[in-house]
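Right, one structure below, let's go through it.
In this view, the complex is presented without one of its protein chains, the others remaining in place.
Moving on, here comes chain A:
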């Protein structure tokens, strides 16, 4: 991959040949599949694997689009390329992370129906390749911002399964001491900035964390500040005003931010096809990645059921951001195997669609590749399964046995400054009164 090749899997190229002269197609340079192992690997996997909505065309034609990613820095792109190569360590880490996400979410379903967790719970099963592919490529000082479908993002970023499960059970040992719940996972230590119930709300927050990274460099003079933020959100969010406001400003201020659309085609029961308009010239599908170039950043669409492809695209976007070249919009084509939430009867999605995506389950896909390429043995894989099973069991046991929050916790952490509760009738601060609050305790 000699150039700063930003390989995006552009679906249904027959359409794109027609529109390729319009510059709104994915602004990345794709070269012929002869270049680079990933390109041909992609072409291979693409053959015969298309879902019903796409024409059965191999993704092979060179796209003549103008390169938008700026200066071709050979060093960084070859660094990205070498990182993209799957080593046994990386492959096993990805497999472990995806499997942990899956087993954890399935356990959540069980626990929910047994009454151990409650309220709104939105499971991520099926989408693991996006979380693992992107987040495992980040550094500890990078940030992740998510939505209510955030358990697995938190796990991938390193929040211990115990803490996430305890949070879901509403126990004081949870990562937010039981005060956040399923939709509000936060971890300052791991750079997880939430956990938001309102779609679109987390995107400007993520851009803000990227703003801080740039501010640290440009104003506070810390040349080494290059931490990156990834905001995850869904297809429905891409019609919310805050998405566009964020795209605009992230590009305007050239911020180290990555917009990741987990396009699973459904927003509760609203199909993406019914809610989103097509780009001019497209007939078949409302592509979201195309909105990136309109705001001055590359947009790329990737097979979100293939963790290796996701990882490759992520590494490129992360390098771009760290270099100071600004944001990227990644549209990951993915699917949630379960309903929108555990309360969703999920009656509107067709059996055929579900079966087609089940056949593309990212976890068996990676297992096959690992065995084929000799990156892991059957024993290695079994060991990972055992490890994950033990970890999930342990997290449930830990959550079960953990105590509920004490009453005094109710009034803690409303303000960082406890004087914010005001002054009582006797002139003392209210928080000083006996029994009022036990103060701003740290999360242990």
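Convention: contacts are C-beta pairs under 8 Å (C-beta built on N, C-alpha and C of every residue); 3 or more make two chains touch, one makes a residue touch a chain; residues count from 1.
What we mean here is this: contacts and distances are computed from a predicted model.
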| item | value |
| --- | --- |
| Which of "T-complex-associated testis expressed 1", "Transducin/WD40 repeat-like superfamily protein", "Pyruvate dehydrogenase E1 component subunit beta" or "Cell cycle checkpoint control protein" matches, in UniProt, the chain that is not displayed | "Pyruvate dehydrogenase E1 component subunit beta" |
| Given A:91, A:135, A:155 or A:209, the one touching the chain that is not displayed | A:209 |
| Listed residues A:100, A:117 or A:249, member touching the removed chain | A:249 |
| Interface residues of chain A (partner: the chain not displayed) | 143, 145, 176-180, 184, 186-189, 193-198, 201, 203-209, 211-213, 215, 218-220, 241-242, 244-246, 248-249, 252, 412-417, 419-427, 430, 440-443 |
